[in-house]
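Since the structure comes first, as structure tokens, the remarks are kept for the end.
Note that one protein chain is taken out, while the other chains of the complex remain in position.
Chain nomenclature is as follows: A, B and C, assigned in order of appearance, with residue numbering initiated at 1 for each chain independently.
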Amino acid sequence: MFKEMHDLFQWAWLIPALPFLSFLLIAFVTKRSKGLSSTVSILAILSSLGMAIAIAYSVIRAGAEIVEHPAIVTVNWLNIGGLTIDFGTIIDPLSAMMLFVVTLVASMVQIYSLGYMHGDKGWSRYYAYQSLFASAMLGMVLATNLLQLFIFWELVGLCSYLLIGFWYFKVSAREAAKKAFMTTRVGDFGLLLGMLFLYSKFGTLDFVALSAAMSTSLQDIAVVGTAGYITVMAFLVFMGPVGKSGQFPLHVWLPDAMEGPTPVSALIHAATMVVAGVYLVARMYFLFDFASPEALQFIAGLGAFTAIFAASIAVVQNDIKRILAYSTLSQLGYMMFALGVGSFSGSMFHLMTHAFFKALMFLGAGSVILALHHKQNIWDMGGLWKKMPITGWTFFIGILAISGMPPFAGFFSKDEILANALQNGHPIIYAVGLFTAFLTAFYMCRLFFVVFMGPEKPENHPHESPWSMTIPLIILAFFSVVGGWVALPGHYNFAFFVHYGELHHVAIDWFLAGISVIAGLLGIGLAYAIYVKNVISAESIVARFPGVYKLLKNGYYVDDLYLWIIHHIMGGMGKILYWFDINIVDGIVNGIALTTRGSGKLLRRTSTGQVQMYAMVFFFAVVVIFMVFAFGEGQLSALNPLATLGGVK
Amino acid sequence: MSALPTVSSLSMLLPFTLLAPLVAMLLIVFLPKEETKTIKLVAAMGMFVSLALSIYAFFAYNIEQGGMQFTLTIPWIPDLGVNLALGVDGLSLPMLLLTNLIGFSSIYASWNMDKRVKEYFILLLILIAGVMGTFIARDLFIFFLFYEIVVIPIYIMVIIWGSSKRVTKEYAGMKLTIYLLIGSAFLLVGMIALYLAAAAGGNPTFMFEELAARQDLYSPAFQKVAFALMIIGFGSLISMFPFHSWSPDGYAGAPTAVSMIHAGVLKKIGGYGLIRLGIYVLPVGASFWAPYIATLAVISVLYAAFIALVQKDMKYVVGYSSVSHMGYVIIAIAALNPTAVTGAVAMMFAHGVMAALFFAMIGFIYEKTHTRNISELGGLAHQVPRLATGFVIAGMASLGLPGTVNFVAEFTIFIAAIKVLPVHTVLGIAGIIFTAVYILRIIANVMFGPRRSEWDHLTDIRGPELVPLVLLAFVIFLGGMFPNILMGLIDSGVNSSGLAEVLETVSQAKIGGLF
Amino acid sequence: MSLLNNFSNLSVGLTSYLLVGAMLFCLGLYGVFAKKNMIAILMSIELMLNAVNINFIAFNRFIWNQKVDIHYVLTGHVAALFIIIVAACEVAVGLALIISVYRNRKSTNVDEFNWLKW
Partner (left out) sequence: MGTVVFFVFAILAVASAWGVVTSKNIMHSALYLALSFSGVAVLYVLMNADYLAAVQLLIYTGGIAIMVVFAIMLTLRGEISDSNPENGVWGWGAIISVLMFLMIALVVLTNTDWRVLPTPWTSGGSASDISLLLLTKFMIPFEAVAILLTMALVGAVVLAKGVKVSK
């Protein structure tokens, strides 16, 4: 049985290759035909989805075997003296899960885009980018070594850049795209450094080999300081995820990235690319595990901080997509701190469920935005529940899922993370997580109540979206409901397949789960009280804490700080150096030229044009040279004319 | 040295490659100057022959065998030991291919040239042939000869066809030429010193291999002095800080094709020379100067990147960026490590293709809009989408995006250099952040943004104008996706030419505490 | 002291002729340096040429290389002859030039002719 499975795994490279092929086809062949472009792209991603399902099925059937021994296929990519890099595919439960999530969400988004992007001039370009993105993301998931991962990591960054700036004529989109690329680049700098140091220390970048090399090196007592070295590496490598997954302080690009088309936000900036950082940490978990405990503690702390930080900003935002973006940041923080507290499978589980319900909500938001002709302020919306039933119901499912209501997907994943945090001895982080859960429920329901329940606005004429948009919503809603059930207690549950180190079977702690649910219900209730029943006035709260409101509204002024740094520090530095270059470096060059010219000007005075003068100088020189040779010392005397002239010797 | 030319298989390949543009040039000389179309076609055909031959050489080169291949040796001035010796190995073959790729593209990038067309293409072809000659020379004398041939057409082309912006084109042309000549003067002194030292035991020679084989004739003190001269000569050619100031001004003043060739290949003669003549022939001197060079290189990287941030003219941005990128090449050379040298050669190739594409695109923009000022442009992706595509590709290659050949090269450099020069390399890698900042800035401000009606009359590039974009972008991606094609060749060059052993010896000596 | 010996032996020998030649040459040189009139400079040049001729003939007279055939003995004379001829040409052309210049510039004063100046 394993044999035939391997035959299947041999072909795993087709999963990223098919969308790439579709990218090439669209770019070079079907560019002019809109219908063909989208057909090619969707067919490719659906085929990938089919293969991903087949692989996931095989992985589940293989059971323990594949958990212990991932199926790895490699081909040589770069081979020079002292540097050998392979490309390949790794199939283990982690990558199989990711493949399924990515292909599913990508397919849904591409189908959804048929409706959302209808009539857009850049249709073919859009689908080309989508295919390229899918290809890069899948290639990253399948990476067998850090360099391959890094390459695709950067390529998804490129696609993100291109898609955020898809409507390049909007200045805001252009700036957002630039910002996204630049911010993640800062993180990638650390990742690249970490990668280089890892290679120079252990001589390999292959995940399996690296892990083995590290453990041998740690066991070697003669090598002192390996643990410290690994810790430094871990921090450097972690900079990549900080940038990509929008952890504080490199989170600033994600809210701005909402300038892209909404399906793009759903796919890239909610479900797939932004979790790449989480995936990287999961893939490299051994690195953080081998490092000293501070590394994981740092991750946990930063994740928790990001979670509550972003959630607090989300509370006061008015743009529907920005609320979702801050919510994404907050949930990414959840996944990070889950990894930090050692809840490996909880984090991966949350990654999966979050992908479903956040994509769902983004697509729902897109549906709303399209219906309202690109209005994004939630206060311009209202009473959509009746006009857009499918969108409304599916969105409601998403809200319940993210608020952690049983039996929706978010309940199981969130609960597992929080329970693990407490059990592994991180009470503060647990408390932060719990409070974040409360905030999440609050601001999500605020969004829902204002948009769907509030008073209808007469200037809006909303209508339900076409089937191409509602079907993906329904499918994603389905997964948002049932997605969590795979972690129900049992032997072959999610944690059995996706775990790190020793397998612990943890039963759901119903007490803790109850607390989480209560926190969520509190949030929902508070939102209901404020925005539906108007028992508490939002304005009065704002009026009481104007400073806090302003701080939150402006996202703690992190953006302004960065802008200030870029403009004043970097720009100023550039200006100073440019001044230096033009005036000092160039000045020296020009100064030399001027000196040459000046001395020329001076010396040409000697060219009086008087031939007699020239002759005098000439003969004077003859006399002087004669004197030197006649009465000079040393070697010159060998040429003494008094001794050598006269007669043939 | 036998009096008869040593004959190897395909020994006439390189002479034909070298002569094709010259034959085309002679044909153009006899064409009436009104026949601009024919002149351009002849030039393109000449370069096509060269390109085809060098691609053939690239794939016909026997990597297993290694060493100099397609060699041709004709004694020229026997008394001085000068031989007309041609040949390529893994170090020079990529450079030869690069020259022809860029040369061929540059003909098409100047397709709309309408001022003194005949003279322009004559000079351009001489220029290309000269650059080609430096890379296929196996003899220092011939190398230097071709290098000097290159300088003259550049001067004339900048003065006549250039453009005056911040500085006048006359100033730019003078600066470029004088810088190169001063550099070559230092080089000449170093070259003669080396020649005399090598001829101390009789049997004078200029051949690179012979010079390298006579290691024991060069005392450490001599090596240090001679290498310092080479560093000034080649360093100003590769625009190492503080000898870089010709580069931005020169590119800004030069016509498109000259900028392409200059940034694309001519600059690489510096790096190539440092490898072939510097560390290969004078390893002890190289290891003495390496830390200082590395420091200057890091300064180049960061300093130029910062300056590129605040430039207003696109060509200045790319000009400073090329100074910055060449810093990586110098870091790699200073690392004195076979892998790093492989990376350095690859980086030169990668940067050459990228810079040529960038300059070609900027040239088209300038030709169509008559401005290169970033603030006057904007939203060009609406009117000229293909041009925008090329621009973005060049930009992405410039910031070392994976999938482009530039990434492979940078990565190889970093991975090899970080072992030897960790601090320098980390600082150098920090440069990629600033690179991203300035590249994204010009892409965003020139190509993206709201449609501007004043550029509605522009036509997108089409027909022959597409050649540089298609050819160079294809090479960028091919090299990035299948790096073994390029890297394998360079690697064999480093290992089979004896460079690797030399470097091993030097690094061991360093550890042994000789210095 | 060879110098004294030579002076004591102040019969008419090679040295005397050479000294006469040197004196003529240096007087000519002075003329070339110091005179304004172009014709005077030309005359000074003639003096210098004469000095050279004296040297040629003196060497020819007092020095005889035995290895050379008797008919070749007069080489110095031939050289002097050629110099005289060339000097004649030079004077002819030179004077013609001076007259020509004079016709254009109404002057033969070299101070006024500084076209060679930058």
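The rule we apply is simple: a residue touches a chain if its C-beta (ideal position, glycine included) is under 8 Å from a C-beta of that chain, and two chains touch if they have at least 3 such contacts.
These numbers come from a predicted model, not from an experiment.
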Visible contact partners (per top-of-document touch definition) of the missing chain: A, C
Hidden partner chain, residues of subunit C it touches: 2-3, 6-7, 11-20, 22-37, 39-40, 42-44, 46-47, 50, 53-54, 57-58, 60-64, 71-75, 77-78, 80-82, 84-93, 95-100, 102-103, 106-108, 110-111
Residues from subunit A at the interface with the omitted partner, ascending: 612-613, 616, 619-620, 622-623, 626-627, 630, 641-642, 645-648
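Everything below uses one rule, namely that only the chains that are shown with their structure count from here on.
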Intercentroid distance (Cα basis), subunit B paired with subunit A, Å: 35
Whole-Å gap between the CA centroids of subunit B and subunit C: 62
Subunit A residues touching subunit B - in the complex, by the definition given at the top: 76-83, 147, 150-152, 154-155, 158, 165, 168-171, 174-175, 177-178, 181-182, 185-186, 189, 192-193, 196-197, 199-200, 566, 570-571, 573-575, 577-578, 581, 585-586, 589, 593
Subunit A contact footprint on subunit C (complex, rising order): 29, 32-34, 41, 110-111, 113-118
For the subunit B and subunit A complex, residues of the former touching the latter: 175, 178-179, 242, 244-245, 249, 303, 306-311, 338-339, 342, 379, 381-382, 396, 399, 401-403, 407-408, 411-412, 414-416, 418-419, 425-426, 429-430, 432-434, 436-437, 440-441, 444, 447-451, 483-484, 487-488, 490-491, 494-495, 500
